[in-house]
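Of the protein chains in this complex, all but one are displayed in their positions.
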Amino acid sequence: MTEEIIIAGFGGQGVLSMGKILAYSGIMQDQEVAWMPSYGPEMRGGTANVTVILSDARISSPVLTRYDTAIILNQQSMDKFENAVKPGGMLLYDPNGITRPPARDDIAIYKIEATRLAAEAGNPKSFNMIVLGAFLKVKPIVILDNVEKGLAKSLPARHHHLIPVNIEAIQSGMNHVEKS
Amino acid sequence: MKGNEVIAEAAIRCGCDGYFGYPITPQSEIMETLMAREPWKETGMVVLQAESEIAAINMVYGAAACGKKAMTSSSSPGLSLKQEGLTYLAGAELPCLVVDVARGGPGLGTIQPAQSDYFQATRGGGHGDYHLLVLAPASVQEMNDFVALGFELAFKYRNPVMILADGVIGQMMEKVRLDDRVPRWSDEDIERISGEWALTGKKNERARHVVTSLELDSYKQEEFNHKLQAKYRRMETEDVRHEELSCDDADYIFVAYGSSARVCQKSVQLCREQGIKAGLFRPITLYPYPRLPLQALARRVKGFLAVEMSAGQMVDDVRLAVNATAPVEHFGRYGGVIPTPDEIVEALKKQIIKA
Amino acid sequence: MAKFKGAVVVDTEKCKGCNLCVVACPTGVLSLAREVNGKGYHYSEMTGPGECIGCANCGMVCPDAVITVYRKNVQN
Partner (left out) sequence: MSVELKEIIKEENIVYRKTPALTGNVMHYCPGCSHGVVHKLIAEVVEEMGVRDKTIGVSPVGCSVLAYNYIDIDWTEAAHGRAPAVATGISRLHPGKFVFTYQGDGDLASIGTAEVMHACNRGENIVIIFVNNAIYGMTGGQMAPTTLVGQVTSTTPRGRDVKLNGFPMKITELLARLDGTGFVTRQAVHTPPAIRKAKNAIRKAFENTKKDKGTSFIEIVGTCSSGWKMTPVEANRWMVEKMFPEYPLGDIKDI
């Protein structure tokens, strides 16, 4: 099994940390992982994206042009990555701020209203975990136990009390993801 | 862990005595990680932010002259500044470790990954007839492994060793198995390992040690250069490293190092899916270059494509090794652009297969 | 009252004849030789040892550390 994922959105949406948690979760179940961010000035407020690869075998290129899954969190990223999804692949997006929804019919498209859900829950920071939950519902490539361990690994100890809140957000994402 | 963070962790674990650096993207995490880890409390390792890359490499020079395990890290523009120090280190036969997390150039260039420092790294970089031993990691695991290996080789040859990485390897995270901790060398260890030359304070029973690259007599300087060349020949026989992937039955070979090699691994897969028998030859030491194994392959394959994030630097070494036995072409993206697995496959078809 | 007599020995082969010791000598004991040493320098030498007081000024100012100074109490 190899899953090649691009997560793309604005800086500050927790794109990189979502990728990191996913990667750590993969390590927890003994998979090979690679996490490769776009880096540079765009880290500060512009677009941010990260490639995450989980695999049972040695990972080749950490830099890809085609992905099994694209998780898209703003319109610029939609423009850039919709066509990068392999045929038969999956695209997950938050409709908030999307002016031109994805139009491909050879891939599975899912929606998660993460911005709205996070606002309703009164915890905008849980946004990325809601998205992660939505993804894991559709593609359960890592089990929730390992996500919890991954969270513990990627969060500094002083934030460990936030793990239950994050798990809740992941479950909320799992419950609210819809196929479009 | 990120490649850069792993360098820092590996340095602490392998008993490094001193790190001297100056911030530059995309490798600042190395010093940041060290400063956050405070290894001076744990092992006594010194970590110092210098006022410039020039000062940093000269601090390394001072520390190395004492027989200590000293290192620095930087990215391309910073490496240009360090070249003076490197030629002095090579000329004084001092061991040290230098990490270059390369970015796009020339000039200030971009902060994105590139491999356009190949000439600078493998040809010497500064003035005079000298070489660094250059290791090119292609994974975060190798960022770990090459720190201890780098110091080992540096002291084996009394020569600076460079880890030539790039922004991809520095910034990416992968699973990594860290080495066990090794204590820093004691004064007795240094006496045993480098007692012939290290600055430890002149004792009555021995002559003073002088670390210098100056020689006023040109014949003696020539003799010294012979000695250096003999050392480089020895590196070529004892410490050339490379890796071959799917080369056994291959008709076509990608030659690539570092992150380009990772991208090419994918290209090999894509080729094989399309029925093209491609393989990957990955030099691990860029100096000394794995010339002989490449030559051996040249006798039985239909062509080589050197893939680099540069306008064509390593391809020169491929051509020298292949020596016109088989076609050699170059494909590169540069200035901070990373080639994609697909365009590499296309380049192979267009430039080598030509069918 | 103590009376000191001194003597200056110059390593004449290493002397470069810079003349600084000659100028530094308070009693005019030293002068540059007419002859030259192996390097072609008019080396410094004691010409009137009787007047040397062993003050060591010459030794101190000698950039090449080629001067040894002796002093003896000749009160008795």
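First chain written, first letter: the chains are A, B and C, and each begins at residue 1.
We take it that a contact is a pair of C-beta atoms (placed from the backbone, for glycine too) under 8 Å apart; a residue touches a chain by one contact, two chains touch by 3 or more.
Note that the structure is a prediction, hence the values are computed from the model and not measured.
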Going by the whole complex, the chain not shown touches B, C
Who touches the missing chain here, B:Met35, B:Val211 or B:Ile353?
-> B:Val211
Absent-chain contact - pick from B:Ile30, B:Ala65, B:Leu149 or B:Ile338 = B:Ala65
Residues of chain C in contact with the chain that isn't shown?
-> 5-7, 9, 14, 16-20, 23-24, 41, 49-50, 54-57, 59-72
Can you list, in ascending order, the chain B residues touching the missing chain?
-> 17-18, 20, 46, 48, 50-52, 54-56, 58-66, 68, 70, 84-85, 88, 92, 199-204, 208-214
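Just so it is clear, only the chains that are shown with their structure count from here on.
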Inter-chain centre distance, chain A versus chain B - centres from mean C-alpha coordinates, in Å = 34
Would you kindly tell me how far, in whole Å, the mean C-alpha position of chain C lies from that of chain A?
-> 88
Return the residues of chain C touching two or more other chains; collapse runs of consecutive numbers into ranges.
-> none
Chain B residues touching chain A in their complex are 25-26, 110-112, 167-168, 171-175, 259, 262-269, 338, 340-342
Chain B contact footprint on chain A (complex, rising order) = 20, 23, 27, 32-37, 39-41, 59-66
